[in-house]
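Note that this complex is displayed minus one protein chain, with the remaining chains in position.
Letters A and B mark the chains as written, and numbering starts fresh at 1 in each.
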Amino acid sequence: MELLILNGLVNGLIVGGIYALVGVSLTLLYGVLRVVNFAHGEFVIAGSFLAFVLFTSFGIPPLLAVPIAAVVFFIAGWGLYYVLIPRLARSDDPELMSFLMFYGVSIAAAALMLLLFEADSRTIDYTFTPVSVQVGPIYVSTARLVAFAITVVVSIALALFLFKTLPGKALRAAIMNPEAIQIMGVDIVRLSAFAFALASALAGVTGVLIALVFPAFNPFSGAEYTIIAFIVVVLGGLGNPVGALLAGVLFGLAEQMATVFLPQAMAQIVGFLILVGTIFFRPSGILGVRFKR
Amino acid sequence: MTVAIETRGLTKRFGGLVAVDKVDLRADAGETLGIIGVNGAGKTTLMNCICGLYRPDDGDVFVAGERVTGQPPHVVAHRGIGRTFQIPRVFRKMSLIDNLLVPVLDRKAHDAELIEQAEAMLERMQLIDLRHNHAEELSGGQQKLLEMARMLMPDPPIVMLDEPFAGVHPVLCKFMIDRIEETARAGKAVLLISHDLTSIYRLSSRVIALNQGRIIAEGGVDDIRGNPAVIEAYLGT
Partner (left out) sequence: MASPSRAPDSADRIYFTLTALMGGVLLIYFASVPLLGLNVAFHFYLMLWITMASAFNVASGFAGYMPFGYVAFYGIGAFTTAILVKKAAFPVFLALPLSGVAGIVLALLFAPTLRLSGIYFGIVSLALAGICRLVITNMPEEITGGSFGLQLGSRAHPVQSFYVMMAVMVVALAVILWLSRSRLGKALRATRDDADAAEMMGVNVPIVRLWGWLISAFFPAVCGGVEAWYTNVVDTETAFNTLITAKTVIYAVAGGLGTVTGPVLGAVAMVWLDELIWRQFPLLNLLILGLATIVLVLFLPRGIVGTLLRKKPQWRRYIP
């Protein structure tokens, strides 16, 4: 039993790290742009497929796929921003319309992946040597440990970026007060494009990590990660990146522990219940601070 | 004279801030009570407490002698309180006629009859040509007029106007003053918030001055005009 719990804790931490990344990119996007990216899960899974293609067609290992995904997704996100967002601002209710539009993006992205890769679940047949490492009394797969290390590095880099660099500070300022920052002479369009690109890059990287940590993925896995991203974002407080990082880890732990004690389906329901409960009883998230509004 | 509206010891706190502090006020039918005070004095909050939007922390509100404290806004509205808002809050995607029908939806009268009344009211407010437009297509000043029309539509014995003249051209301002005078003459109790002291002094039979949620002066126009506490609050630090 103790072993099971310990296993749950370690896996919870690893999975939670990934959830944190899934959430933090979504929350950045919402914070700066006030758009709700319903297609976030599909962006993430597209990252997994990129890693898959890089490995199976070009023999590029997942570790190398991380920076490649970051660059590819950054550029794609930058482009997508200019196609999708500026027009959106002209509608009556941009926030809700963004939800709807990304609903479309999510359907289209899933369909596109379906056309390219078919519905079968995919796995990357890449193994580290040794396959697993002993941590205390339990064994953890090396792939998972590597993924976790990358998660930590990316999170720290992101935090440093947001709190220590000028563009990062501009982003946080934009989250807190989008009107003021325009008056201060920041080009909000470029900043938004950058935020979109950054969030996409994070999603792509997360996708690569997911290919390492989880056994398989298919074009329709995206929806699950979208929900997870929503849970994390709401738990952390809409638009609060630090909150999202914390909430991701917390939710990962909760979910993995739930799978130790509960049947699979129940664990999923718990996730949904956490989401609904948070919105009802703690709409500003676990940290209880509202970044905006 | 019957007391149309009365508050006793009305208090509303936001965290540590006492926005409305033990306010006693009363207005009789046919009387206009001016409410003045600097920004943040608590005037709007007072109205919000009266009409039930905020639940007061302490004290009571009486309409025609009956206690309505803590009742939801729609119940208070049916007791006969109509109001306008500092920043116009019209139903943006509804026609002007439909805007006016909203406060009388529970009336027994036939729809056609109510529509006729609404048209008459729009006529009175000089908005009749726009009656089929959506409210969002009106200018800011026209929206203020629409709010006033909507407030008067159910013929409530008590009306509360929050800054009706803010951002309004003098010509329209004069027009609104006339409508408010008419309303009082028709026997309604009028609570009027305004920063425009000339209009306040002209319309009100009595005035209360609020500062930091408390009534610092109360009386006829002449008492208020020369009141040192009011001058201090308005001109002092």
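Worth pointing out:
By definition in this document, contacts are C-beta pairs under 8 Å (C-beta built on N, C-alpha and C of every residue); 3 or more make two chains touch, one makes a residue touch a chain.
Since we're looking at a predicted model, the values are computed, not measured.
Remark: the omitted chain is touched by one listed residue; of A:92, A:120 or A:179 this is A:92.
In the complete complex, the hidden chain is touched by one of A:3, A:112, A:131 or A:184, namely A:112. Checked against the hidden chain, the listed residues B:4, B:25 or B:51 yield one contact partner: B:51. Residues of chain A that touch the chain left out of view are 36, 84, 87-88, 91-92, 95-97, 99-101, 103-112, 114-115, 223, 227, 230, 234, 263, 265-266, 268-269, 272-273, 275-276, 279-280, 283.
Listed here are the chain B residues that touch the chain not shown: 51-53, 72-74, 76-78, 82-83, 85, 89-95, 98-99, 101-103, 105-106, 110-113, 132-134, 137, 150, 154.
In this section, only the chains that are shown with their structure count from here on.
Separating the centre of chain A from that of chain B, both taken as means of CA atoms, is a distance of 50 Å.
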